[in-house]
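Here you go, one structure.
Complex shown without one protein chain; remaining protein chains in place.
Our next item is chain A:
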């Protein structure tokens, strides 16, 4: 195949993935590294890429310290209780103390933030969320990144990280291909900031056929944040902490503004409040420290999101579905009705399409809610991702190895979905993490830590052969059959994705098993995952677009395997409502008040698992 090899040499900082994390990294890197060569490699078009491509109607992480609203430690407490104790508090505190400056910048750049006319502060929809007109959120931050980078390579699917051959465990760049031209792109770089996306579509979605694209998280988020890092041998953490979302049925429309700002609430099919009925039983399972409704009522400490999911799931399984969002009261106010619709149009247009198609007017009819299939991500309300170093002025020794947000691979940094243990970052926090990683990456280079990097042609050629193998495989075996897609020698990417989703759904707690799994199921799942990996060597791509899907699938596979390994290792049900280990249903703080850390040997594919201490920065 006559694809050109295009080498970009002498890069100081390569930003892989330019969603909110990557744009933040590119922007900040220019300030601390004025003389440095900063390059962005983005799978789509930076103007509309990542999870914020279609916009956001709220910035979900803003302290409001200048308005006397919250301090960083308040956010740490909140994220800690929401994730049942398991967060990297050093990283959270660090993100939270910088996130306000990020949001203030956004406003200066032209992002329309709503203000509370009475207080002058930003309009809150909840304690941590402020409301924006964010349809053009991504184009605005993309402009900042484009102004700062030396070069932006759009439509580059980064498949692998390059490793330094003069020093073990040091990164040296990345490789990928252009999804339009097919050309092979090599980026030789002193430092790499992975800011790619988390994983949608690793679990079977509730929708089928054409509707498979109607998922909660972007369908183009292919777990590359994890696939790239795992493939390079970086240590990962909290990969079992996948998230299940309670959302409007079939549309996956956001519910945060509805609950918090519009003051809607939920009921079961009998018109009853149902959540509190589940608390006594659930309290026996998780302990009073994580579920104390009286204390929550008194202190406004939130009940963890996963536990509210638990109530919804169990109420439906008890035969009292559907769960309705009571919108008919709030929507009698024309202003609130307009906000309700704008909430979708600014970030989940599909929900508006669905209600228009099904004649569901929330003013006259209470819409249904349901729980989504699981997702793996590190920037929303869960903390999957790489085991990263924290900042020097906060982190204990186990969390600190020199450079903020650097993974366990030297010169390799993570932001957004890629940084583990830092949930509740959302868009503003991801951008902030990118900024933090960029400053640290500049320091890493200035300290001379990236000197003498060597990448041989052998490594570059080996990756090239690997990348195009699916197209080669297709060419070799295509003519063994007459027509169609059934071939004894290969599967195509869609067939592979269907298999992965079925496997994860059935063995690792998807929707069809009500998020339930156990040790036996997970072991069977892992065995099937290994066989699937063998078949992935035989995946066939008919064209460059399918080659893109093939590599997305390979990243999803690496992500999924890590999720299974972590879920098997953590012998407890830490987050009922996100998943259940049927064989170990109780939260077991005595043995498992720890963070889980894994490493996949890039050569053998073998996993090693370990526990890491869960330090708390602040008193309750």
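To be clear about the criterion, a residue touches a chain if its C-beta (ideal position, glycine included) is under 8 Å from a C-beta of that chain, and two chains touch if they have at least 3 such contacts; residues count from 1.
In the analysis below, contacts and distances are computed from a predicted model.
Undergrad: Would you mind picking the UniProt name of the chain not drawn here, from "Adenylylsulfate reductase, subunit B", "DNA-binding protein", "STAS domain-containing protein" or "Putative xanthine dehydrogenase subunit A"?
TA: Of the names offered in "Adenylylsulfate reductase, subunit B", "DNA-binding protein", "STAS domain-containing protein" or "Putative xanthine dehydrogenase subunit A", the one UniProt assigns to the missing chain is "Adenylylsulfate reductase, subunit B".
Undergrad: May I ask which residue of A:17, A:350 or A:367 touches the chain that does not appear here?
TA: Counting the whole complex, the residue in contact with the absent chain is A:350.
Undergrad: Using the definition of touch stated at the top, determine which of A:91, A:144, A:471 or A:540 touches the missing chain.
TA: Looking across A:91, A:144, A:471 or A:540, the contact with the absent chain belongs to A:144.
Undergrad: Of A:210, A:294 or A:603, which sits in contact with the chain we cannot see?
TA: A:210
Undergrad: In the complete complex, which positions of chain A touch the hidden chain?
TA: Output for chain A: 27-28, 30-32, 34, 43-45, 47-50, 53-54, 65-66, 71-73, 81, 85, 93-94, 97-98, 100-102, 104-105, 108-112, 133, 135-136, 139-140, 143-144, 147-148, 155, 179, 207-215, 218-220, 250, 289-290, 338, 341-342, 345-346, 349-350, 352-359, 361, 391, 393-394, 396, 432, 435-436, 439, 443, 446, 545, 548-549, 589, 593, 613-620.
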